[in-house]
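The complex appears here without one of its protein chains, the remainder shown in place.
Right after this comes chain A.
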Amino acid sequence: MMTDFVVSSPPCVTIGNDILDIGSRKARRQRGDPMEMLPSASAMIGAPGQFDLPAVANPAMYCRSHFASVCGTGDENQSVKFAKGTTTLAFKFQGGVIVSVDSRSTMGAYISSGTVKKVIEINPFLLGTMAGGAADCSFWERNLGMECRLYQLRNGRRISVAAASKLLANVMSSYRGYGLSMGTMIAGWDEKGPQLYYVDDDGTRLKGKMFSVGSGSTYAYGILDTHYREDMTIEEAIDLGKRAIYHAAHRDAASGGINNLYHMTKDGFVKVHSIDVNDMHYEFADERANAMAT
């Protein structure tokens, strides 16, 4: 015979099973925080920072199943499909940081654009990349640019890359579970030198030397891991970044278009080139033919 243990619920409503929900938007709403109550329709036109939610019992779940910005063909069953982004990579080396991206954006199986700018120039010393939901990335990185500028005005100096990536990661944490999709790398040069952080839509924030994000990232990693060296020259690094994107675009259906490559130096970023991946194909084919001939 089992005795029943009755646990009286505390005055603050239980948050849920996930310890990561503490401090999140869901918890604040359950606590009755007036900032987080679902806004009435009349009040919110033009007010930034307040998002309308569908009037269902569990808005997070509804959003996740109907309005999620998932990668690949994950949103085939949704009525509203959003534009997605795909292969991006960045790595640190002795000469700074190389950021190399493709430019294809897909909505389900339809290529909605072949000329998307997946590197967002937050400020002359900070670059953000875009992978996942195009709108999620561009909105929140633009928002990050605004926060960085406010920081600079309030504190009289440029924000560090660590702090900038933390600001973005905290926002992603607070919208956890709502179906946002964003895998971004924040690359910059601050007082500590070249820095590279990876920030994810579930609030992951990692500091590292090399990252690749998107559906074509596995192909890019293959090339990067094989040829990466810390002491590469700038030309070698640019060539590596270019090749990695080419191979990802070649094999991944959801990547392609134009390779945009940036180099972050101590004096700010430089846009190195914008080359069509198709042209690179013929360039590398010629190279292979020449190498075989000699």
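As a working rule, contacts are C-beta pairs under 8 Å (C-beta built on N, C-alpha and C of every residue); 3 or more make two chains touch, one makes a residue touch a chain; residues count from 1.
As a convention for this text, contacts and distances are computed from a predicted model.
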Missing subunit (named according to UniProt) among the choices "Phosphatidate cytidylyltransferase", "Two-component response regulator", "Proteasome subunit beta" or "Acyl-coenzyme A oxidase": "Proteasome subunit beta"
Residue touching the undisplayed chain, where the options are A:102, A:136 or A:252: A:136
Residues of chain A in contact with the chain not shown: 45-46, 48, 50-59, 61-63, 67, 69, 79-83, 105, 107, 110, 112-113, 115-117, 133-136, 138-139, 178-180
